[in-house]
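A single protein chain has been omitted; all remaining protein chains appear in their positions.
Every chain is named by a letter (A, B and C) in the order it is written, and numbering of its residues begins at 1.
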């Protein structure tokens, strides 16, 4: 009961933020120089006034800005994200087309980075000061300092071009006609490089954070209590230190899971991944306002959803939060 | 101070980072002396491989520009953008965080909503949009990076201020009749400076990464040579001329690495939990 | 001999917004949809008209009446019969509303009629020299009347499943990924096409496109789909053929826009200085991989009436410096707004900047995306810019638009953006367009070229070489002057 009201309150707050995002983004994006009608006219290879006027009318650009904004907000409130004239389809459908690819990419990058990162961090923390700690910490630091796009490029160079192990880009082998498990495997192959290069950075983040958090928790009083009980190191590490050390990681993971959705622009561009990050970048260069706004809207909504999920998980992990 | 330096020195990584950064800064500052003229000048035939002669130790690029010169000048841009955008982020984040943390209540609520707003919009995407809107230039890039990176500062400062505000010496200052601005500026903020410095050093690193990502996407300042630009431009010739993407990439990694090492050492040296022990 | 069967994998870049060619005519849309829709004519590499939906045609002696006889047995992809009514509807109703370039042609047209189901007659108001060049599929795609009549063209749901008469039918479009066309079994040209299906792969990154070819994922790289730097390496791969043919009709020419209205570029000496200062050979060789010709004037080499006797402008920085001085240039910083069409064009801007710096001209590059660039040009907010434009084989279609004063209008990056205005030039272009007599036309255009080359309204860079790269086993890919835009009609794959 109480949880339900809390979620409702959070959602209400989130809705306000979302609405603010909508309005501000709308104004921001419309502040961009470049008239979408001119862009489309430009692409057509020729223009005249009639054509521009037609396009403007089609986009609703002949209306004053506040009218456009009002209409947009009104439509969004009715779950209508508008129409992409550039792509000739409703924005909502477009996003739903692209979202699965993004979720697959970022989801697997997220899972891989979280699992490997935390594992590496735990290993490093339990060997603190030894060579394996130094190795893990150094590698993590290196990953941390490496620009994502550069890692992606080098990955393609090595694994696709030189070694030929993995496909360099794309979501699946086009026109292969694969179905079922064969198709899943094919997609997995395509997924490997982008997910890995996207995950590297976060893996580094998680391992560093896990290590630091573990070491910090190890200083806490209750760990001393646990040692005074005569518990073995392994049990102390697993049962007492790790569980407590995971709390800040849950927060971070939640924050990042949300950001990942909108944050894969670079990876999607390098790997020709048909997700919404790339869609966003294309929409920006084409001044496809509705799509751009839609992407922002969806990714912001994702952030909010993930924050909510984080809160819930946090509540499960930490009884203190649950009781509040 | 001596104490601080002592603790800082205790961390080998910090010293390595400092030396590395000093070297990078030196090269960047001395670029006009090392490579007179400008880095855009086409000085030789395109695609001279590296290590072939003393003249172009790191080779030349697609149109015959000296890669070494590009690296040196690129360092200036990266460091400058990193530094200034971090300052911009601090300039936004510190006041917001300080006000929210000190006054709490409704002001806190409002400011945190705004912060939340900026954290809810995917930051890289927002940076792209901002740069595209204002057209790519150092100013817009720096601004964009500043705008998307202040929320963590605000949150950090808010937390620090909130906890410092409860400290007895702040209450003492209130009782002494000091004005609110004086308390925030002279009592609270100086004591929040350590974590801010640590965060700032790491922010410079991520700003450099962000700048390079933007440049890579073609959203760099076209009049300034930068590492991200070099990689972005080299990407299409990665097969013919591996060195064109490798060297600037390594430069970024080293700079970011150095800053991170320094940041970590600073953290060790400035962290009050480690530096002041009370039993 | 051609054998039937097989599949072509082609790169498409960027992803077209729509395949309804009547609504969208940008280059990628033409490349894909040119195989779905058809025009009345095609053009060979010498720009001579060839039959397409029209099997034959006559022009009256006064040059005012054009009569087209249509192929028989043509059906739309949905099985409906094709007739002259479709042509009249397309030209007179649909394209008039949607196709700005064709609308300009329609200005010369008095009436379009279909005396019978197999004949269409165009009557002109006055003679229009290049009229016969206006019937290619991108310039005048024929769309199905039975689907569009009486509807709102832009929102007609059929736009998502385009229906044409062409050799291939639309099958599937996974946005962001690929477009699939399949063989039209009922194609009017018996036995064609040979291929079973054509996949157009959307790969947004140029380097990835090159890799796609290398790893065998695609077989055909249309011009512009990989970076010029990659051409040499890709070209050298086994079983790889390259051709520069197939672009004669478009004849793209690249130049530097010079804002004639204001600033230093308003001075003729200064503009001439720029043309002397640009090292165009270096630009061609290092940026465009040695492809293309350096033009001597505003007419591309493949465009009719190109004056081959014009004196070339050499690279001469010293002369440029002198002219800069003579122009009274005081060190103003010029704003260069480069065309953001990929790395080559960015490099080009950097080289231009450096070339000009070498003769003492200060340039600042303003970086924008496509939209911003369009805006800058449409608003005349620039000093220098780069571009390339198609010439459609005829000066009246593709050249005059950039130089006649009647075309100085804000709002388009494709007209007389530089703001050059010379009544003599206007008159000569009018003369050239308003007659069908080749000799008369040549005289007018020769005179125009003399004037323009002296006044340098724009700094012509390059008649662009447009290489199409493909596996050698793909035969007869480029057979006409519009190349890939209707390329798969004849193409076949050697087993």
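List of remarks:
Just so we're on the same page, contacts are C-beta pairs under 8 Å (C-beta built on N, C-alpha and C of every residue); 3 or more make two chains touch, one makes a residue touch a chain.
Assume contacts and distances are computed from a predicted model.
Choosing from "Na+/H+ antiporter subunit E", "Membrane protein", "Heme exporter protein B" or "ABC transporter ATP-binding protein", the protein name stored in UniProt for the chain missing from the display reads "ABC transporter ATP-binding protein".
Although it is left out of the displayed model, the omitted chain contacts the following shown chains in the full complex: A, B. Per the touch definition above, the residue from B:5, B:51 or B:169 contacting the chain not shown is B:169.
Annotation for subunit B: contacts to the undisplayed chain at residues 167-169, 171-179, 182, 186-187, 190-191, 276, 278-279. The omitted chain makes contact with subunit A at the following residues, 220-222, 224-233, 235, 239-240, 243-244, 317-320, 323-324.
Keep in mind that, in the parts below, only the chains that are shown with their structure count from here on.
Chain-to-chain contact here is organised exhaustively, every possible pair of chains being in touch. Closest to the protein's overall CA centre, chain by chain, comes A.
Mean C-alpha positions place subunit B and subunit C at a centre distance of 45 Å.
Subunit A and subunit C have CA centres that are 40 Å apart.
The set of subunit A residues touching two or more other chains comprises 32-33, 161, 269, 284-285.
Each of residues 207, 368-369, 372 in subunit C touches at least two other chains. Across the complex, subunit A meets subunit B through its residues 16-18, 20-21, 24-25, 28-29, 31-33, 141-142, 144-150, 153-154, 157, 161, 255, 258-259, 261-263, 265-266, 269, 277, 280-281, 284-285, 292, 295-296, 299-300, 303-304. For subunit A in complex with subunit C, the residues that touch the partner chain are 32-36, 38-52, 54, 58, 85-89, 94, 97-98, 101, 156, 160-161, 164, 167-171, 173-175, 269-272, 274-275, 278-279, 282, 284-287.
Contact residues on subunit C toward subunit A in their complex (touch as defined above): 7, 9, 14-15, 17-18, 20, 24-27, 97-98, 100-101, 103-104, 154, 159-160, 174-178, 180, 197, 199, 201-205, 207-208, 211-212, 214-215, 217, 368-372, 374-376, 378, 390, 409, 411-415.
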